[in-house]
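The complex appears here minus one protein chain, its other protein chains still in place.
Chain lettering (A and B) follows the sequence in which the chains are written, and residue indices restart at 1 in each chain.
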Amino acid sequence: MKKRLLLTSLLVLSLVISGCSLSGNKESDKIKIASVVTTEGQILAYMMKYMIEHYTEEEAEIINNLGSSTVVHQAMVNGDANMSAVRYTGTDLTGALQAEPIKDADEALAYVQKEFKDRFNQTFFDSYGFENTYAFMVTKETAEKYNLKTVGDLAAVAGELEAGVDTSWMNREGDGYKAFVETYGFDFSRTFPMQIGLVYDAVDTGELDVVLGYTTDGRIASYDLVVLEDNLNFFPPYDASPFADNELLEEKPEVKEAVERLVGEISTKTMQELNFKADNNLIEPAIVAEDFLKEHKYFSGGDE
Amino acid sequence: MQDMTQMSTTKQFFFYMQENGLYVFNQFFDHFLISIYGVLLAALVGIPLGILISKYGKLSSVVITLANIIQTIPALALMAILMLALGLGKTTVIVTVFFYSLLPIIKNTYVGITTINKSVTDAGRGMGMTKMQVLYMVELPLSLSVIITGIRIALVVAIGITAIGAFIGAGGLGDIIIRGTNATDGTAIILAGALPTALMAILSDIILGIIERRLDPVKRQQKKTIAAV
Partner (left out) sequence: MITFFTENSSDILLKTWEHFYISMIALALGVIIAVPIGILLSKSKYLSKIVLSITSVLQTVPSLALLAIMIPLFGVGKIPAVVALCIYSLLPILNNTFIGMRSVNGNTKGAGIAMGMTTMQSILLVELPLAIPVIMSGIRLSAVYVISWATLASYVGAGGLGDFIFNGLNLYQAELIIGGAIIVTLLALLADFLLSKLEKLVTPKGLRIEGGRAS
């Protein structure tokens, strides 16, 4: 009988203790970073988290694997999150802000910064230093063979080339397939819609001559692909920046400082390498982020 | 850096674990906490509720039917709806786990108490115990094993539900599984997420099962009689 009582009370005690330890984690003014499901988003989310935890006393939680930028925007509006790992000027212009696309990168950034401040009291920081947009890419060999540096260079040989593109791009308004053909005035001999993840392999193996991929994908670096310059500025800019709610930033200016150290520190090439480490080398975004920050000493060297 | 894509899946798996061990452990820990917290809350509500309906028969069918209906709702559906109301993140998942843990716990508490031999409780009353004393000193200890069964079932289900929680930003091992499914050659990553999750569930099942058997008064009585002879 005694033994049973002891066991029962031990059980109840352990239940209560575990309950208490958890409730300690549920302060409502915790920092919550929203991230989409992409590798890039997650790497940046962890970078943000580790920077904040390195420079301030705060703890940051990541609301991860959100399905799209729409969900991220909603999450911030609802208060489910008070920071976003990364926001893209182009995406937010036509998405969250419901505006017309802006071709000039600086103009676009200025516009989103103003609008988010006025409409939602949120800060769209200056860019991390890279943009993640659609771009046409070819292998080094193809680029040398046809002397390709820009998309316009493709015009002369497009009739002999087969292209692979993201399925959703075929039907996009404004910066999709139709608009592309109109703007650049040429078309490929055949254009295949496919899963975006497959285009890089397809061009690398020679199955296709030119593909439309994302500029920060790690495989650009690993396959040594050449990204063709968008000389007619067809694709709107998609510069990537940190993003946060102003209430949080006002309450905790140390957080703002910590995040600002990341501004301008991540070039497109760097992002490609980081993405590659996570996508190809089986390293979790969290670890990729941590290693990167350690390597750069958390960007603590002299203020820029 | 060696080409990962050339390594066999097994090698990839071990490489992954080597590089990301700490991360996996963190996710494992978070995952477990979310599950157990939800079950805990359900126990705090469900056990008293189960005791209540065992005393007031009329309520029992209503409560159990209600809990049954909740149980039939597909987890993803309920979680997504709760997300609309409560937002993204761990809290919503804990609430979802709470709901799904109710039935096993309530039902098992109810069954545990109602199947106690009347003569035992009568003996207690006969000795002068108040109803409360009978509850604490006779009924609960005797039904403890069955109640733990309920908690065991609830915890296993909870671990499965927490895995889905990754879809609404709650983290846990589901994060790893999602990464694996999205990666182009992610078998090793899928395993790195799925195996620990399965292990967590299986271990919880086994360990609670052992506690259950230890607390089962019938078996203990049998053991005592065998030992005495």
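Just so we're on the same page, a contact is a pair of C-beta atoms (placed from the backbone, for glycine too) under 8 Å apart; a residue touches a chain by one contact, two chains touch by 3 or more.
Being a predicted model, the structure only gives us computed values, none of them experimental.
Enquirer: Please work out which displayed chains the absent chain touches and list them by label.
Expert: A, B
Enquirer: Check each of B:L49, B:A75 or B:L215 against the chain that is not shown and name the one that touches it.
Expert: B:A75
Enquirer: I'm checking contacts with the chain that's been left out. Which of B:L33, B:I106, B:L144 or B:I177 qualifies?
Expert: With B:L33, B:I106, B:L144 or B:I177 as choices, the missing chain is touched by B:I177.
Enquirer: Footprint of the hidden chain on chain A, which residues?
Expert: Chain A touches the chain not shown through residues 67-68, 70-71, 74.
Enquirer: Please identify, in ascending order, the residues of chain B that touch the omitted chain?
Expert: 9, 69, 72-78, 80-81, 83-84, 156, 159-160, 163-164, 167-168, 174, 177, 180-181, 187, 190-191, 193-195, 197-198, 201-202, 205
Note that in this section only the chains that are shown with their structure count from here on.
Enquirer: Please report how many Å separate the Cα centroid of chain A from that of chain B, as a whole number.
Expert: Measuring from centre to centre gives 36 Å for this pair.
Enquirer: Quick one: in the complex, what on chain A touches chain B?
Expert: 1, 4-5, 7-8, 15, 18-19, 21-22, 26, 32, 34, 37, 39, 42, 61-66, 75, 78-81, 197-198, 201, 279-284, 286-287
Enquirer: State the interface residues of chain B toward chain A in the complex, per the touch definition above.
Expert: The contact residues of chain B facing chain A are 1, 4-5, 12, 15-16, 19-20, 22-24, 33, 36-37, 40-41, 43, 87-91, 140-141, 144, 166-167, 169-171, 174-176, 178-179, 182-184, 188-189, 214-215.
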